[in-house]
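Of the protein chains in this complex, all but one are displayed in their positions.
In this document, chain identifiers A and B correspond to the written order of the chains, with residue numbering beginning at 1 in each.
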Amino acid sequence: MTALASRHRAFALTASLLTLTLAVTACGSSSKKTRSTGPECAAYTQYGDLSGKTVKVFTGIVTPEDALLKKTWVPFEHCTGATIKGTFDKSFETQVLVQAKAGNPPDIAIVPQPGLLQQLVATGKAVPASAETTAMVDKNFSTDWKAYGSVNGTFYAPPQNASMKSLVWYSPKEFKDKGYTVPTTLDELITLSDKIAATGKKPWCAGIGSGEATGWPITDWMEDMMLRLWGPDEYDKWVQHKIAFNSPEPTAALDEVGKFLKNSKYVNGGLGNVKSIATTAFQDGGLPILKGNCSFHRQASFYAANWPAGTTVSPDGDVFAFYLPGKTAADKPVLGGGEFMLGFRDAPEVHAFQTFVASGEWATLAAQGGGGRAVSANKAADVSKCTCSEIDKLAFQVLQDPKAIFRFDGSDAMPAAVGSNSFWKQTTSWITGQSTKTTVDKIEASWPKG
Amino acid sequence: MTTADAAPAAPLTTTPFVGVDVASGRAKKKLTSRWASLVAVIIAVLWTIPTFGLAISSIRPQGDIQDSGWWSFFSNPHVTLDNYRAVLSSTGTGGLGSYFLNSFIIVIPSVIIPIALAALAAYAFAWIDFKGRNLLFICIFALQIVPIQVTLIPLLTLYVDSGIGGSFWAIWISHSIFALPLAIFLLHNFMKEIPKELIEAARMDGARHVQIFFRVMMPLLTPALAAIGIFQFLWVWNDLLVALTFSGGTSDIAPITVALANLSGTQGTAWHLLSAGAFISIAVPIVVFLSLQRYFVRGLLAGGLKG
Partner (left out) sequence: MTSSEKFTSMLEAIGLFVAIVGLIVLVASRFGGRRGDRVVAGVFLLPTVVLVLVGLVYPALRTIYYSFYDAAGSHYAGLDNYKTIFTSSDQITVLRNTVLWVVITPFVATAIGLLYAILVDKAKVEALAKAFIFLPMAISFVGASIIWKFIYEYRPDQPGVKQIGLLNQVLVWLGGSPHQWLINSPWNSLFLVVVMIWIQAGFAMTVLSAAIKAIPEDIVEAARLDGVKAWGMFRFVTVPSIRPALIVVLTTIGIGTLKVFDIVRTMTGGQFDTSVVANEFYAQSFRSNNQGLGAALAVLLFLLVVPIVLYNVRQLRRSETR
């Protein structure tokens, strides 16, 4: 037994080393929370006493936004006595599916794509929303948003945050110095781009690099153009595959994107040639605006977080964004995204937490928190309390406007084989030279049968 | 770490052989040594430059990293420890410390268990005659190709059903399973190298397999076990997929790789944080390698036997 004995000795040594580490890491206290009933908790009595109960939440939202999210949970924990235990991990999207399929899902998953929501519901482990949650959502959200959280007519997941994607980032300083005005139609945008291009500057910059998700910014571009060229009804047909991916409308939409992104006079300001779009990380795609090498970058409201510290984001600051114009000035379709709280455990505390996130109190808390988590499509959110940027205010305005035409990111709602594979892959090939026809044909071929 | 101080217990010391080797080696090396050294230096430099670049990057300010290559550090040296400070403070409430501890808790059993089991199995394959031995060996060897990903859902289902889902047990068992085929394959080959006569002689003296295993094999294989131990240590230490799936990502049991993968956060290209984080996680494997390296220098079989 000499080998085993000596292994034991080696182990004792390691053990003493580890004790050092122990001293560094503090022992967490595991005292149970109890419910508070102060006046600040008036709005929370509806959730009842949840002392000692724990809700495990799993999300792909990571630093620094995880801290903002956790902050919005504090009043609920304080007033109900429940503990919300969050797991924040970037690989959420693959992990949650593995967990659900293996019968080990979290209590609540914060799902950013309707397509993934459908896959998760298909595992048979998800729990439909309670009557209280449904009532809260009916009160605070439009029927569109409720539909995004439903699968086959059953409502599962109340919406959480929302973001607005139809934005073009630009430099207000440059506009002021050169006397440019914010374009209000697509044609004006092209005219202005040509004007800037004529000065020898490449007006647009873009980056679509995002690891295995490389290509997704083009899917957003194409969705925006689909909405602008053909309107919301055709857009819905396209997303639901009622028209083929290679039919004339989507083909024209992709060609419209090509007028910007595959136009060597337009791109890639400060970053290289057209192909450099494919290798530039999407986070870096707009940065040349700050150095004056580029004028326009189309990216969602969350891009606000990507500007380096010290950049002022305001209508007269270093950078700001304007609405990506429609065909006419009156025509204002908006492309956006959002997250949904899908429950996997049929328990009062899980349903109560889902209801809470759909409430006006939560939406106001999120708005107060600001950062990348401020905006939601919740009509009961008190926008006056928002510590949000001008961009967020604009997004709130559009999302709460009952007349605005809002459409959810289409690739997120398409089947995974398209929305998180071939759409990305083929549009990336398209940037590096593949023709529009081959691109849409290949995506159409990848659409799951049946 | 585990087998490090098992060495003095080994009855066969090889120091005299090494001494002779070095002396004669120096004499014979003179002829080719100049060219040999040059080529060796070139390879060493090529192999080290990428990591060196990372090291330099980790102490440069964020803006510098994005705007110029790491080599411009030498003409324009700005040193900052902000990246390290940010990494050490940014990872959740427990800080990086608790992830570090988890990594140790995960790695120690995940090295000991598969290697001990593999040693027993490899011995059976190498030195015990039984029916179907080669077939079984080939089957286990071929299992190396099974991608870990295909095992995730079945294994996790099993762990959840048996109540050990989301615990260290699930991670230890998984790492042990995944390590076995390669460890058995490597150890079998090393054991086969031991001269048959040695085993036969021991058997003639009436030694049983257990005694041969512990008194003959283990001392001779200590360096090989140390080497495989290091490889297994590195694979487990650097593993993300297994830990992520079976820990569910909670800070309770997730190792440092999980924390590092989330370091850059929403901003994706936080190269300043990533390079500092990568360096922090490299530190431990390097220390382990350097402290166990004497086994490599001596040879995987405890030397001199074949002569």
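Assume a contact is a pair of C-beta atoms (placed from the backbone, for glycine too) under 8 Å apart; a residue touches a chain by one contact, two chains touch by 3 or more.
Fair warning: this is a prediction, and the values are worked out from it, not measured in the lab.
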item: Among shown chains, those touching the left-out chain; value: A, B
item: Omitted-chain contact residue, chosen from A:Ser36, A:Ser51, A:Thr94 or A:Asn263; value: A:Thr94
item: Residue of B:Leu88, B:Leu198 or B:Ala278 touching the missing chain in the full complex; value: B:Ala278
item: Contact set of subunit A toward the excluded chain (per top definition); value: 1, 4, 8, 11, 15, 18, 21-22, 25, 27-28, 30, 94, 97-98, 119, 122, 210-215, 268, 270-273, 275-276, 278-279, 291, 293, 415-417, 420-422, 425, 428-429, 432, 442, 448
item: Interface residues of subunit B (partner: the chain not displayed); value: 17, 20-22, 24-26, 28-29, 31-32, 36-37, 39-40, 43-44, 47-51, 53-54, 57, 65-72, 98, 101-102, 105, 108-109, 112-113, 116-118, 120-121, 123-124, 128-131, 133-134, 136-138, 140-147, 149-151, 154-155, 158, 167-169, 172-174, 176-178, 180-182, 184-186, 189, 192-193, 206, 208-211, 223-224, 227, 231, 234, 237-238, 240, 252-253, 257, 260-261, 271, 274-275, 278, 281-282, 285-286, 289-290, 293-294, 296-301, 303-307
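We adopt the following convention: only the chains that are shown with their structure count from here on.
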item: Between subunit A and subunit B, centroid-to-centroid distance (C-alpha), Å; value: 38
item: Subunit B residues within the subunit A interface of the complex; value: 1-6, 9, 62-63, 66, 90-92, 94-95, 97-98, 100-101, 104, 108, 112, 152-153, 156-157, 159-161, 165-166, 214, 218, 244-245, 248-251, 258, 261-263, 265-269
item: Footprint of subunit B on subunit A - complex, ascending; value: 1-3, 6-7, 9-11, 13-14, 18, 21-22, 24-25, 28, 58, 61-65, 85, 87-91, 95, 98-99, 101-104, 106, 210, 281-284, 302, 305-306, 308, 372
